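Then we have chain A:
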Amino acid sequence: MIALLLILIPLISGLVTFFTKSERDAKSWSLFASILVLMVAFAGVSGYFDSQLFFDTAWVPSLGARFSIGLDGMGKMLCLLNAIAFSVVFASAYQNHYKKPAEFYALMLLMQTGLMGVFLSTDALLFYFFWELALIPAYFLCSSWGGEKRIAVTFKFFIYTFIGSLLMLVGILYVYFKTPGHSFALESFYQAKLSISEENFAFWLFFIAFAIKMPIFPFHTWQPDAYEQAPTSVTMILSGVMVKMGLFAVIRWLFPVFPHAALNYSHVIIILCVTGMLYASFIAIRQDDIKRLIAYSSIAHIGLMCAAFFTSEQVGMQGVMIQMFNHGINVIGLWIVADLIENQLGTRKLSELGGLATKAPTLAILLVIMALANIALPLTNSFVGEFMMFNGLFNYNVWVAAVAGISIILAAVYTLNMIQKVLYGITSLATDDAGDITTGPKIMMIVLVIVVIVLGVYPQPMLQLTNDTVQTALNKFHL
Partner candidate 1 sequence: MNAIILSASLGVLMMFCSFLVKNKNTFRHIASVGLLVLLIANIADTYGYTMFSINTYGMLSFNRFGMLFNSIAIASTLIYVLLTGREIEKTGSYVAEYFTLIFFVLCGIALLSSYSNLLTLFLGIEIMSIPLYILTGSDKRNMKSNEAALKYFLMGAFSTGLMLMGIALTYGGTGTFNLEAAPRTFLYIYKGVASFLEILGLLFLLVSMAFKVSAAPFHFWTPDVYDGAPSVFTSFMATVVKAAGFIAFIKLCAVRMHETGGAVDWNMIFAILIVSTLLVGNITAVFQQSVKRMLAYSSIAQAGFMLLALISLNDIAYEGILLYSAAYSLATIGIFAVLVKMKDYTFEGYNGLSKTQPALAAANTIFLLSLSGIPLTAGFFAKYYMLAAVVKTGSYLWLVIVAVLFAAVSVYYYFRLIQSMYFKEGTPETEEITPSFKYGIIALAAVIIILGIFPSLITYWLYF
Partner candidate 2 sequence: MPIQYYIILAACLFCIGVAGVLTRRNAIIVFMCIELMLNAVNLLLVAFSKMHYAAAVAKDAGTAAGTDAQLFVFFIMVVAAAEVSVGLAIIVMMYRNIHSVDINFLNRLKN
Partner candidate 3 sequence: MSTSEILFWSLSVLALFGAIMVVISKNPVHSVLWLIVVFFAISGHYLLLNAQFLAIVNIIVYAGAIMVLFLFVIMLMNLNKETEPQKNVWMKISGVVSGGLLLCVFISSVISAFDINGKTALTGGGDIGLIQNLGKVLFNVYAVPFEISSVLFLSAMVGAVVIGKKD
């Protein structure tokens, strides 16, 4: 029931939004819907409704595909993240003006539907459906409301991910015909009879798709451009929630289905991820555009998560779990600030900013806190996650962990660079007449900051929530 609501509310309200007349209606209606979803998500997390987390009905009988959705620990967490993200985005974008607002908000809600579906579906074909459904609205959003190079960039992003998902489709089919009784259900995927060589082959079909989505090092080039060109509200979703799709898929669909292959290639992948971390961090140091900087830093973080998960160390995996949530929160916070800066000052170039701390002290403080969370300072949420992930990495291999650790320092370098160039020093031409943060975004940011601190001081609930997912993955693994 809960699961069904999580999909239906955004879907229906999205379709309704298409036909809203005025901008106010569209905004308020979508905000309302997203808050509704948030409530449902909380209900799901609260654990009072654990009896109603699953929903299952026939869909395409001839194929053995069913419309079956459900929530496990990770699912709960990510649905919550998804719900929070959209509410925050709608709220913080409340006084932004978009042309064709009805379409904009409708597409946003459809995207939420797709994301929810991805996190919920326990049927491979359904999963693929929602995987694409999340992509299409993103495509339209980016290419009609984005920056000046939007069309080409978004198209690249689309084709890139689309190739990946098509390969995944082939992989799904491949496994499907190996499952007992030809079904797409998650369980029967887990029971698929695959020889080692078949696993190794199918593994890559899936992994490339997820690697592009996350993105992992050599497949990442679509991301900075896409983030730079997309409208910031969409970028928040892309980087806050959508990249989690990749990780989620790895955890839900890749690891337990191909345990042996995952073991075989874990070294390759971890190497890739760590390379990517350092690579992205180094590039971030030289970025002059806030959005690109955040994009690269998020590439680095995602790389760490992926690597930590492939160590198949419980602590590390647990760290990944909460880090998925935390990174979502932090990066959204950063985007909100970036958005404010861009809307207010009309530039994202670090070289043109400066001295905001004097003009906008509150904004400055909030940005600083978010930035510190981004570099995983203790008592911010991501410290716990990164600590555990590095620990897992360390148990996996000391040297890998040591090398990856360098990215901690680099992260400090580029983040402080950003803070200094944006906030400190004397005001520049652009920032001379800057005002402080307005109430709406301020509230949003404060909410986020509270989440950041609370989870940083007392992460335990989140850890408990996602414990079962890790256990299932590991059990599958130690078979």
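The candidates came about this way: all candidates are chains of the complex that A comes from, given by their letters.
Basically, a residue touches a chain if its C-beta (ideal position, glycine included) is under 8 Å from a C-beta of that chain, and two chains touch if they have at least 3 such contacts; residues count from 1.
Keep in mind that this is a model prediction, so the values were computed, not measured.
> All of these sit in the same complex as chain A, but only one touches it there. Which of 1, 2 or 3 is it?
Candidate in contact with chain A: 1, the rest do not touch it.
> Which positions of chain A touch candidate 1 when the two form their complex?
Chain A residues touching candidate 1: 59-63, 128-129, 132-133, 136, 140, 143-144, 150-151, 155, 158-159, 162-163, 166-167, 169-170, 173-174, 176-177.
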